[in-house]
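Dropping the structure in here first, questions after.
Every protein chain except one is present and positioned as in the full complex.
== chain A ==
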Amino acid sequence: MAVETADGYVKVIVFQLKDEEYAIEVNDVQSIEKMQTVTRIPGVEPYIIGVMNLRGIITPVLDLRKRFGLESRDYDEATRILVLKRDNSDIGFIVDGANDVMDIAASNIEPTPEVVGGVAEEYLRGVVKLEDRLFTLLHIDKILNKPEEKQRSGM
């Protein structure tokens, strides 16, 4: 479950993807980078854009739109790469823009409704309603799991 602050709050980073806002826990995020040159890697899943040089560390970069099967669009000034901390290597997520850092009360997190804006339910951990905003809390591990992994390694 979410890592909660002492008073039952979760600190999240809110980012934009298509018309929706999503959130990732701050603890999972290493840094937020502007778009930069990414070297393509041949023969991998299309949503893996390639690798970038993040201060001397080779970091894989994923396009979150492609990962969720949303239509692609060109990267622009607002495009950001969220670099997530993983156990052995960091991973970058390309998003349309990083909007906010905020504390949300754990009580505001509600279970995912049946259908949310086209993103498959399995990647979602919950929905946060906050006054007039509504955003979706993502399940990092699920996003990183390659569904094809088993077939591939069986080759």
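Keep this in mind: a contact is a pair of C-beta atoms (placed from the backbone, for glycine too) under 8 Å apart; a residue touches a chain by one contact, two chains touch by 3 or more; residues count from 1.
The rule is simple: contacts and distances are computed from a predicted model.
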Query raised in the report: Looking at UniProt, which of "Putative RNA polymerase sigma factor (ECF family) protein", "Chemotaxis protein CheA", "ABC macrolide family export system permease 2" or "ATP phosphoribosyltransferase" names the chain that isn't shown?
Result: "Chemotaxis protein CheA"
Query - Given A:I58, A:A78 or A:V101, the one touching the chain that is not displayed - result: A:I58
Report task. Kindly note down the residues of chain A that lie in touch with the hidden chain. Result -> 37, 39-44, 48, 50-53, 56-60, 86, 88-89, 91, 144, 152-153
